[in-house]
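The complex appears here minus one protein chain, its other protein chains still in place.
Letters A and B mark the chains in the order given here, with residues in each chain numbered from 1 onward.
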Amino acid sequence: MMTWQSIEETKRFIETDGAAEAVHRCAERIKQNDFNSFITLNIKDALSMAEHASGGRLCGVPIAIKDNISTRGIQTTCASKILTGYIPPYNATVIERLKREGAVIIGKTNMDEFAMGTSTETSYYGAVENPWNVGCVPGGSSGGSAAALAGGEVPLALGSDTGGSVRCPASFCGVVGLKPTYGAVSRYGLISYANSLEQIGPMATTVADAALLFNVVAGYDNRDSTSVKKQFDTTLPLDMKGMKIGVPEEYFGEGMSSIVEKVVWDAVHSFEDLGAEYKEVSMPHTKYSLAAYYIIAMSEASSNLARFDGLRYGHHAEEGACHTSFSKTRAEGFGDEVKRRILLGSYALSAGYHDKYYLKALKVRTMVKKDFEAAFKMYDMLLAPTMPYPAFKLGEKIKDPLSLYLTDVNTVPINLAGVPAVSVPCGFENKLPIGLQLIGNFFDETTILQAAHNFENSTDFHNRRPGGE
Amino acid sequence: MMITTNDIEHISWLAHIWLTDSELEEYSEKINPILEYFGTLDEVEGDVDAAHHVLDLYNVWRDDVPSEMLSQEEALSNAKEIKDGYFKAARIL
Partner (left out) sequence: MVYENKDQVKIGLEIHIQLNKLNTKMFCGCRTGYHSDEPNTHTCPICLGLPGALPVVNKKAVECAIKVGLALNCKISEYTQFYRKNYYYPDLPKGFQITQYDYPIAHDGSIIIEGEDGERCVRINRAHMEEDPGRLVHEGSIEHSRYTLVDYNRSGIALLEVVTEPDLQSPKEARRFLDKLRNIIEYLDVSDVNLEGAVRVDANISIMGGQRSETKNISSHKASEKALLYEIVRQKNVLRRGKTVVQETRHFDEAREITVSLRTKEEAHDYRYFPEPDLAPLQIADLAPMIKETLPELPDAQRGRFIAQYSIQEEHAKTLTAELKLATFFEEVLFKGANVMLASTWIADMLKGELNYRGKTIDSFSKTDLLEILSLLEKNKITEKSGIEIVRTLLDTQNQSVSRIVKGKGLLRIEGDEVTETVKQAVEGNKDAVADYKNGKNEALNFIVGVVMKKTRGRADPKKVRELIIQQLHTTQAESNS
């Protein structure tokens, strides 16, 4: 049975054995597990960071960073061949904030190539295994971060969530993952997939740890024009008495596992037991969210990924004149799914189709956002399944892109609207974890984190370990 | 409305992704059902403003004050080909 590490446990370990020993422990566990959760390990540098760690809220605490977050001097690949060997000369804002608090960067975690996926199977560096069942996917795209946590390799990790990429793997790996409100965490240094949708999100084995990590990385940054001046109070817990919970009926749609449906309703009733009230609510534009999400994400991606031409960094195909060299570089450097999304995005923005796809998707986004605004006039929080089913088998869906897209049905509306949501373990199906999604109002991370904390305290799902009974 | 291999070829030019003939076929095959799914948005009625951003942010700007720059060495450090302090690209035509 695997031992998990919370921040508190890690700090106790550091007090007795030292921060360097904590790094060694991570390295050993990573090697032992062999889940392929990391692309680049940073052990040597981490040991030196550990030795010099002298203060801060995360003093000496090891952390894993998704490989689409720029780390000065450490290879940052986005799990793509096209960025293999790229070493950023600068740090993302979140990295600076982590360093300021004494955190120690263990390495860069595996992911779907450019965060485009729901299973971490599109990585150039190979798929990641789910610690609960190595034949299953860990979810994606932050699959490496989730597997590293579930496998007890690190106590903390950062992921990024464009359409569920923190919450999906958190759900599939039985850990906690928060998608903050758009604008709460600086995106400076996060390699863009779909800028208007994504946020860097904290991942941990407990809600309290995720809340602390969120507090460290959140806050206004003048280098990100979409970052917002807000203070977050993440002091836990909160009395649930009188809290109004909405349960959106559209989130229990076709194709959902009946067990998932059952455990999520069980969770709703546990909140009732804690003194909250619930009601079912309808959010009528939910069913259009998925198409709108993918159109917007792909359109933005087609432009964001245009910079990878092999001239300034990354893979470079030397062949013919400039435009040919660019095209061959991109053909060789990008994987199949990334190419497909770039092609679809270019099409959605192209003359004649711009209004039908891109503009229409933006209008649907307005409607989806209005659904949420209306719901939050009546409810403090919404509860729904994070994913419609637990982790599926490696290779099961990867051949059929559309079927894979459809698994994001419950996570993408949140990104379209920009509101925060956290996924916490709420049950099992065939020994695979199930995630409960708590959705909050704009910049009200406090409510959903407090509620998740209370839920965690009143259940024991988070205490179960992969390999245990 | 089906997307043809000709359409894919044009888009692949726009996106600067070199595709072989067999890839053109493959991509149009897999892209068509996705576009068909995207087409479900046609049934959404009512005209609202397009939400380019989810937050109502305006006038986010900075003062005209210089900040730290990269050294030439840092700027060129990830390039495959450089010459005399320049990035070296293939000929244009």
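Operating definition for what follows: a residue touches a chain if its C-beta (ideal position, glycine included) is under 8 Å from a C-beta of that chain, and two chains touch if they have at least 3 such contacts.
Bear in mind the structure is a predicted one, so any value in this text is a computation, not a measurement.
Checked against the full complex, the one of A:172, A:358 or A:389 touching the unshown chain is A:358.
Only one of A:190, A:218, A:416 or A:449 touches the absent chain when the whole complex is considered: A:190. What chain B contributes to its contact with the hidden chain is residues 10, 13-14, 16, 52-53, 57-72, 75-76, 83-93.
On the side of chain A, touch with the chain left out of the figure occurs at residues 68-70, 76, 78, 83, 86, 88-90, 92, 187-192, 195-196, 222-226, 299-300, 302-303, 305-309, 311-313, 322-323, 326, 346, 349-351, 354, 358.
By definition in this document, only the chains that are shown with their structure count from here on.
If you average the CA atoms of chain A and of chain B, the two centres end up 22 Å from each other. Across the complex, chain B is touched by residues 85-87, 89, 182-183, 196, 222, 225-226, 228, 285, 288, 291-292, 294-295, 302, 306, 309-314, 316, 318, 320-328, 330-331, 334, 339-340, 342-344, 346-348, 350, 356-357, 359-367, 369-370, 401-402, 405, 416-418, 442 of chain A.
Partner chain A is touched in their complex by these residues of chain B: 3, 7-8, 11-19, 27, 30-31, 33-35, 37-38, 40-42, 44, 46-55, 57, 60-62, 70, 74-75, 77-81, 87, 89-93.
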